[in-house]
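Missing here: one protein chain of the complex. Every other protein chain is in place.
Entry: chain A
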Amino acid sequence: MIRNQYLQQLWELLSPVPERLRREWMYDYEEHFRMAAEHGRSEAEAAHELGDPRLIAKELLLTYRVDQAENSRSGGSITLVSRAVLAAVSLGFFNLIFVLGPYVALLGVLVALWSAAIGVGVSSLMAVYEGMFGGGVTMTQGIFIAMVLLGAGMLLGAGTHWLTKAFMKMTLAYLKFNSRVIRVNKK
């Protein structure tokens, strides 16, 4: 009874994970109950040993999210990395402050850089417009300025793109090694 309840709850908590992987993961816990019974321990003892299924599910979901973000074709899209970060946050207060905080702050910096790159690029249109219709610069000057601005925008964009990728990679590496929670046996 306790066993079925425990496994059922864990199964439901792992619902974001594809069924194949979920079954593979569940096998460990099913086996644990089985082996515990073989060693003459009750279902209640086995469940107590395993601890709260919600904690196990959170750990596993973090693994799943990090793996998903790492192996996505886009190489760690912002959405997938953010999901992984949120999965880490669910593991504890420490991660809320020391993972989510810096993550959001740095995302803000990246957004600012992206908009600066786009802004500089778009301003080249203004230069062309000014060259054609305005009196400030001649057509040739206008086009020249536009090319410089466009080039600068593209450089800034490329730089920010690289920075974004590096940041996503770093975040995932950090999540892999430092956001884990190890539970200690309660005596």
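The rule is short, and it goes like this: a contact is a pair of C-beta atoms (placed from the backbone, for glycine too) under 8 Å apart; a residue touches a chain by one contact, two chains touch by 3 or more; residues count from 1.
Here is the rule we go by: contacts and distances are computed from a predicted model.
This figure omits one chain of the complex; the name its UniProt record holds, of "Phosphate-binding protein", "ABC transporter permease", "Nitrite/sulfite reductase" or "PadR family transcriptional regulator", is "PadR family transcriptional regulator".
Remark: the omitted chain is touched by one listed residue; of A:M35, A:A112, A:L125 or A:A166 this is A:M35. The chain that is not drawn here is touched, among residues A:P18, A:G51 or A:G108, by A:G51. Residues of chain A in contact with the chain left out of this view: 24-25, 27-29, 31-32, 34-36, 38, 49-52, 55-56, 59-60, 63-64, 67, 176, 180-186.
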